[in-house]
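Could you have a look at this structure, given as structure tokens, before my questions?
Of the protein chains in this complex, all but one are displayed in their positions.
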Amino acid sequence: MIFSSTRRVFGMILGVALAAGLAAPAEAQKRQNTIRFAYDQVPENVDPYFNNVRIGVIIAHQVWDTLIYRDPKTNEYKGQLATAWRWVDDKTLELDLRRGVKFHNGVEFSADDVVYTLNFVANPANRSTTQSNVNWIDRVEKIDAHKVRIITKRPFPAAIEYLAGPIVIHPAAYYEQAGPKGMNEKPVGSGPYRVVEHQIGRSITLQRNPDYFRDGPKPQPQIERIVIRFIPDRQTQVAEMLSGGLDFVMNIAPDQAQQMRAVPTLQIVSGGTMRIVFLNLATTERSPAPQLRDLRVRRAIAHSIDRQTMARQLVGEGSQVINAICFPTQFGCDASQAMVYDYNPAKARELLAEAGFPNGFELELHAYRERNQSEAMINYLRAIGIRATLRFGQYAAMREQIRAHRASMAHQTWGSFSINDVSASTPVYYKGLDDDISRDPKVIELLERGDSVTDPQQRIAAYREAHKIITEQAYSVPLYNLVTFYAAARDLEFKAYPDELPRFWEMRWK
Amino acid sequence: MFNYTLKRLALAALVALAVSALAFVLLRLSGDVAIAIAGEGARAEDINAVREQYGLDRPLVVQYFDWLGRTLQGDFGQSLYFRTPVFDLIVTKIQTTLILAVLSIGFALALSIPLGVMAAVWQNSWIDRLCLWIAVAGQALPNFFFALCLVMVFSIGLGWLPVSGADSWEHFVMPTVALGYYVTPPFMRLVRAGMIEVLGADYIRTARAKGLPASTVILRHGLRNALVPVVALTAVQLGFLLGGSIVIETVFALDGLGYLAYQAISQKDFPVIQAVLMLLSVGYVLLTLLADLVNAWLDPRIRVG
Partner (left out) sequence: MSDIVQTNPVAAAVVPPSRFKRRVLRHKGLMIGSIIFAVIVLVALLAPFISPHDPYAQDLNNRLVPPVWYERGSWLNPFGTDNLGRDYLSRTLYGAQISLLIGISVMLISGTIGTALGLAAGYFGGRIDLVVTFIITTRLALPVVLVALAVVAMVGGTLFIVIAVLGLLKWDRFAVVMRSATQQVRSLDFVEAARASGASQLRIILREVLPNVMPHLIVVGTVEAASAILLEAALSFLGLGVQPPLPSWGLMISEAKNFMFFSFWLIAIPGAALALLVLSINMMGDGLRDVTAPDSRS
């Protein structure tokens, strides 16, 4: 009885408080034309090349510009800092640069900035964090003040996609003098917002860039100020939203988002993302669970998990079951010949018994996020007799275990850096690289071909065949894509995109 | 007094040394620094290169003294995650944590002294028991739960206090209560025991016999003497609070030392973990040293013993 009355009391308090004007703080923000946003992780460095957290990507696109822009609505490429581009040969991309663009420190943008930035980050000695974003660049040459050529190490058809994603341009002179460290303390870019204050580990304040160039693909920003605070505990973020201390948060847990819909001062928006989830199985000779080397065991695992129900119940609206290890809109993500496993625990038990494990066996599941989904998978496995222990930790720790061949199963998620091409997803896990724990030579060869031939039809064919083998061999269980839930003050106008990138330059107060 | 001070100082130095060695070995045994430094995507040969470059292939003892030498010169090394000097990081974070710790101790004292005095004056009555319950009851909840309950009532429900951050004094109210409440019981017990002892002493009876009002006797004569051991406990608890604020700093998004430590732990940022551990331990050693000296100064009998 106690609990029901506490809830009633709390509900009452909440109702009264909201009615009595907790909306007031949000009103004030509206008048000051500010958005207060919070994120749970602190970027190790705001320089986009020196962090690998989502908030880093978000800040990157507010403060900096890329050469090319991908319209999130049509997936069409548009010129941003570049105005036109063409492949001179299959390893040389020539770009014409926009004139009249100014960096936040007043310096005019030119070819030197592109040349310096890309040559700097492509040099492995400078240790930019995500090497795969830049290691396809061999060198960059200046043709004239507004024309450059990027020479790739090998034919790399996905280059355009990378130039529209993680690759931003720094002002050469400033970057040369300040370096990544100075860029973190006092960031300078050319984007719609400039950083006016960076209290490292605590907050970053962005101010509208009044000199942002017109007729680019990003419109002129409307909101005057964006205050980004770092609040580690999601629950605290929700409390801030409920009490009117924040205007915008993302990555709310689905159940909580559902419950927050009832709060009149808030709006909850959800959007499916490009981040896919899959259960990866170690099948090489060094696998810590030799049982997984038996195809029947792997197929049993694939049959044991009810992906449909997990997607619907745990991930939420906007989540789709996937049948290959890639996001369906990615170029080359052709799952038409992939083998699909239905939820069938009886069959799973049969397969296990056939493989000689009628009473199941024990192994470990490594995971680093969406712990409730790991937990659900463990329970599904338990139902067919496989007893999995959860090893939950930071991504880096999990990766370390995988690479040391100490992880038999990994609950992986992959966002492809929002790159809409399969070269950014499937090969990461199946092309014989460090995170590949099945290492099938045939698959490696097919992915190699898909990544390097230029003819689109040949690329697709190669990838299709790779997906077929991966699923037939059940090297992993493809699950679904994740959904991001955003909570915002009711009067904030914004749109959610699959790339999990809030575009503050598009937002405005109603 | 001089000899005593010297002896205590030597002991403190020895303890600090032992703690630093222990912390060093413990961290080294539980994780591979080279892998952490080499970072994501590092291959075996990269990791070996790091191991050589940083001298991690040397015996642990040699590494320890090398680290100790540099630490004593004020060089705490570089943060692996933030890639800035650890010293700078700590300097920017320590203020928040110190403020929180001092406020929490203040809150604990403000709560426990009256409770302790009341409990002692009305010893063994229902008031005594009530006072104990006030000090202890909430502690049966994990403190993050208690903290979130405060948020639920005072921020969401009543809208009186901001949920998180460290920009104004209002931001510190709930963290102070949530942290301070958890160190209240030892103070309360100590004050109560001290008061009971003091109230039974001869000079209090004399004062009473002289007809001084009860409140004067209790507050002027009794409390002053009962508080001596509290000084020592304060020092000890301050050290405890500095280490115990991890959870509270995380809940209230206070960007202090505790949160830095938590972050460093999740990121395997060894130099930072080591420095924070060292700092807290040495801080504790110094505080207890200080408490001992103050006590010796207040009570000459200790010096002899």
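For reference, chains read A and B in written order, and residue numbers begin at 1 within each chain.
Basically, contacts are C-beta pairs under 8 Å (C-beta built on N, C-alpha and C of every residue); 3 or more make two chains touch, one makes a residue touch a chain.
Source: prediction; values computed, not measured.
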item	value
Touching residue (missing chain; options B:V50, B:A207, B:A226 or B:L277)	B:L277
Sole contact to the chain not displayed, among A:Q235, A:Q267, A:Q320 or A:S452	A:Q235
Candidate in contact with the missing chain, chosen from A:T92, A:Q256, A:Q337 or A:S452	A:Q256
Contact partner of the left-out chain, one of B:R8, B:R83 or B:R208	B:R8
Residue of A:M310, A:M409 or A:A462 in touch with the missing chain, whole complex considered	A:M310
Chain not shown, touching residues in chain A	1-4, 6-7, 10, 234-235, 238-239, 242, 253, 255-256, 259-260, 306, 309-310, 313-314, 371-372, 374-376, 378-380, 382-383, 389-393
Interface residues of chain B (partner: the chain not displayed)	8, 11-12, 14-16, 18-19, 22-23, 26-27, 30-31, 124, 132, 136-137, 139-145, 148, 152, 156, 229, 232-233, 235-236, 239-240, 242-244, 246-247, 250, 261-262, 265-266, 268, 273, 276-277, 280-282, 284-285, 288-289, 291-292, 295, 302
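Everything that follows uses one rule, which is that only the chains that are shown with their structure count from here on.
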item	value
Interchain centroid distance [CA atoms averaged], chain A/chain B, Å	39
Residues on chain B engaged by chain A in the complex (per definition of touch)	35-36, 39-41, 43, 81-84, 92-93, 148, 151-153, 155-159, 162-166, 250-253, 255, 259-260, 262-263, 266-268
Chain A residues touching chain B - in the complex, by the definition given at the top	10, 13-14, 17, 20, 22, 42, 44-45, 50, 52, 127, 129, 131, 180-181, 199-202, 229-233, 235-236, 239-240, 242-245, 394-397, 399-400, 434
